[in-house]
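Presented below is the structure to which this report refers.
Removed from the display is one protein chain of the complex; every other protein chain stays in position.
By letter and in written order, the chains are A and B; residue numbering begins at 1 in each of them.
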Amino acid sequence: MSKVVHTMLVLIQDHHDLLMLQQCLASLTKTKNSFCVFFNQGGLSKDALHQELQKFDLSYVILGDGENKGIPFARQKCFEYIWEHRSDCTFITEIHPDMLFPSNWTEPLCKFLEQNSKEPCVSPGILTASGEWHPHQKGTSVVDMPSVPNEIISLLKWLQLPKITEGFVHPVMHRADLLQQVGGYDLNHLKGKQGYEDDYLLLSYFRELDLPYNWKPKVNLQSMVYHKTMAQRMHFTDIEHEANVNLTGLIQRFGKQAVDELNRIHQTELIRSKPAKKVVVLGENTDETCEFGQHAVAVIIETGEEPLKHQGFQKRDLHTLSKPEITIVTHPFWVTKHSELKPSFLISMLNDANDQIPRYFQFYKECLYALSNVIIVNNEEDFFLQSLRYDSVFFIQSTRNPVQNTSLYPFSEKEELLNELFSCYKHKECIQHIRQQQIHRKITVLKRQLKWDVHNEHIIGTLAKYLYLNGDFQEAEKYFFEAFARNVAFQRDDGLLKYYPWISLSQCRQYKLVEAINSFGILAVTDENKQIYECLLNEYNAGRFGTAIAMLMFALGDWLYADQLVREDSTIQSMDLIRNIYLKMKHYLKPATDSSLSVFYQLNHLDQIKLKGEIEELQGEKHRAIHYYLQTACIDELQLDAVVRMQTAESYLKSST
Amino acid sequence: MGTDHTISILTHSFLDGYNHQITKIFAGGLERYIYELSLLITQLGYSVEIHQLSFSEAFETHYEDNKLENVRIVGHQCSNLEHIPELFNKMACEASGQLIYASCIWHAIPYKKGSLGICHGINWDRIELVLDTKNAVRDNVQNALSSLSKLVSVDSHFLTYCRSTSFYTDCEKVELIPNFVDTTQFVPRSSPNKGRFRLLYPRRISPERGILQMMAVADILLEKHGDIEIEFAGETIDGAEVTTAFHFWRNHHPHGERIIHNVYTFHEMKNAYRDADLVIIPTIYSEGTSLSCLEALSSGLPVVSSNVGGLNDIIIDGFNGRLVTPTVARLESVISELIQNPDQRKELAANSRGTAMAFDMKRWQKQWIAVLNDYLT
Partner (left out) sequence: MRPVRKKEGNRLTAIMQVRNEENRFLEKVLQSLTDVVDDMVIVDDNSTDRTVELCKSFSKVKEVVELKESSFHEEWVLRSRLWKEVCKYEPDWILSIDADEMFEENVQEEIRSLINQDQFDWVAFRMYDFWGSTTHYREDEHWNLHKRHSKMLVRHLPGFPYYYLQQEHHVHRIPFSYNALWGSLSDVRVKHFGWAGSMDERRKKYERYKQIDPEGKWGSLVQYESILDPNPNLVEWRNRE
């Protein structure tokens, strides 16, 4: 018995067709233990076909009497034969005579279907005669095609990638039981000889198997097959007519919305995304599940002694690189190098482990975050903290605690996010949209969890924070108070510091300023906070509400909102506040604007020189940075620390590259 | 030799106790002063014992060279500079001879009454030093004046400081003995310098000596004048931030090939002056009668000096050097002016050797012998 049974329709019209069939079968025999069902559509008699097939080490059966009754008919006959006579098989393929198969090409496909029990079918990647690599690099010729089958086959092996992508091509491997469950090609609806039969089958799967709304067929690139022509050769004069017959049948069965569904099914990420982008990774790639996105040609500049584990990456000297579109920084010290590349998009993706670097980490992390277009963190608390400070912060759980169901879905969360970001990084709204979706999903999940675990302080507190980030301040406030109550009830005693800042923030965002200031007051037990509280009361009592709000937001960590207020509300005149926001958010590292310059010129002499030093340092101008830092040290000796900091970062990078 | 014939010098530094290289004398002004003083004392027939601090483990050793013989040196372990008063007390208790408190006069040291002290200049003249500290120093100086029989000051400023902030009745309590230079060792070079125009910073790589200002000034000078080079001739302290910063600065300097760093022994130092065209002494605070400044003058070189401490006793602005407030801008401006103006340099240099002669070592020895004879009898 064979686990896999192949089905192939054979139509031999000339010597060339015969040669292709021979080459195809020769390659197919390299994969053992399969059975083939051939359907003779014409050109050779059944005996002649037998004679041909017997030259190969194959178990097979031939169906059909040499008449071409169309593709759906022929395939369906093959399926029905298998369901009846080879019911022990697990997988059924649809293959073609113009293909070449590397040995054991079915194995990765079987494995994928075994591991992902809900997927009804999977295709390998294919290389076409024009050297195009389907489906993931459709439209671009990526290799010069050799002419000898053996060379083609070795090229196929070389092109294999440990990746799953979305898409549908032939050959395809079906799960035998699910194919039978949906009935294969229903000839009542597919009366035409060709056209829409693939779509019909995909829709059957989608509808009958109740697949997830966003389901799309998958391609496992660990298996690569050569498929000479992409289009079926048509000899029917009225192709359009035959296809229309099938489309009518399809709509008859699935209704008009079927067309939309089909559009969605075929809207794979490949169609959505652009060709590969050049991504440079600065720092270690310690994340085993993340290969920096599927459409990235990644060049990794790695520190540490760990050898590179991933395919497709090259380790390169920074100086030999041309300007990348996207740079990913995974270690804070590397931010000092990013200026050499001047990417148009900067992603920071620091590891938790980086926190163990004791000194100077914070400074460079803040610089990196100030400069980043996207910040990806792997700690949820850090996510909340940074989300209040910077735009476009994403949270992807640390890989050390893998999310459930990763085996069901081919990409790690991080890769998925990067793929999405790469495809739309030029549009800020699009990035915001992705982030909004992430937050919505979290809120839904947490609310569901909360139903089963109503007293779970952590769930309540986390939900409240997501609600806050989502702009649902009233609901957030309610949940923060609830989390606080749970904390008190369970005698955890850290509720005040944990939730009161958020309570105050939520109240403030609802313009419940009196409540917000009172909450701040309750929290204000340190000398620093007492001082701020006094200022808040003064501002409030003087009727400077805008200043009070911005001051409170900033003190409690919502830098983004404080910054926005300061920019938009001309009544806010507190220079201290404006200056503190400017310094903390490191606006000076970004391209200067009139307003940022006006803040700069109000700084004292020492701060001005210091910031000039930081600007130079982050632009890679070491000598100039040192010159400024020396001048600050002439005023205050402790400022010399900046030079020591530079030296520390540099020696770290040197020792590890 | 018995107690009667031993003099114990108490100091925070003599052998290199910073880097625990206790076979050599640390290359600083204080250490040279103690060296010369020890020579003088032995010439008077006394033996010398030195108690100092060690910033690693405690030690006891003997030092000698071709001039100075068999000086016992005890290093007292110091982990925290705040322990200095107790450590000096410990030194005093363990000392076998008559005491000379040779440094740290601004600390609250419990002096043995009637001893001799030396003040190497005012080191609390840092403008941003907090008032509390300055007031504490005033009290400590008052205590020193009340306890010691005599205090030798190396410059006129400390003398004025005592007169203006302390109360005492003995007009001769503070004895001014300006520092010295061996004018036979440090002599003007006979042939003109053939290489690049060279600036010399003959000081330790240390903030109070103006190293930060000097580095910042060097950035500007090297950029502005393509034909100059700058030598930093002074010790570094391992692990100090300023050392790290100095090396990092040099390594990243676009004109790094024109920045030279050397550490010389006392005896090699004259070579540094021989190769220099202009000497910069940009001290920020804590300066007595600078030995380096005197040596530069003795070597017949023009000097740009800051107007800090005892330097004001030596340099008359526009006569034997230039005297400036040590900011980057002012230093740079005066140095650039001198680089471009050989006549002015020549004029200043013409008066420098003569100035140094007034500080010749023989005068210093004579004054000290008088003080010692007085103290020892």
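Definition applied: a residue touches a chain if its C-beta (ideal position, glycine included) is under 8 Å from a C-beta of that chain, and two chains touch if they have at least 3 such contacts.
Note that this is a predicted model, so its numbers are computed, not measured.
For the chain that does not appear, the touching partners among the shown chains are A.
Annotation: of A:Gly42, A:Gly183, A:Gly521 or A:Gly620, A:Gly521 touches the absent chain (contact as defined above).
Touching the chain that is not shown, out of A:Met145, A:Leu496 or A:Leu583: A:Leu496 (per the contact rule at the top).
Only one of the listed residues, A:Ala26, A:Val61, A:Leu161 or A:Val488, touches the absent chain: A:Val488. When the omitted chain is restored, the residue from A:Asn263, A:Asn541 or A:Ser655 that touches it is A:Asn541. Contacts to the hidden chain, counted on subunit A, fall at residues 481, 484-485, 487-489, 491, 493, 495-496, 514-515, 517-519, 521-522, 525, 530, 533-534, 537, 540-541.
Going forward, only the chains that are shown with their structure count from here on.
The residues of subunit A lying in touch with subunit B in their complex are 622-623, 626-627, 630-631, 633-634, 636-637, 640-641, 643-644, 646-647, 650.
Across the complex, subunit A is touched by residues 128, 207, 212-213, 215-216, 219, 241-242, 244-245, 248-249, 252-254, 327-328 of subunit B.
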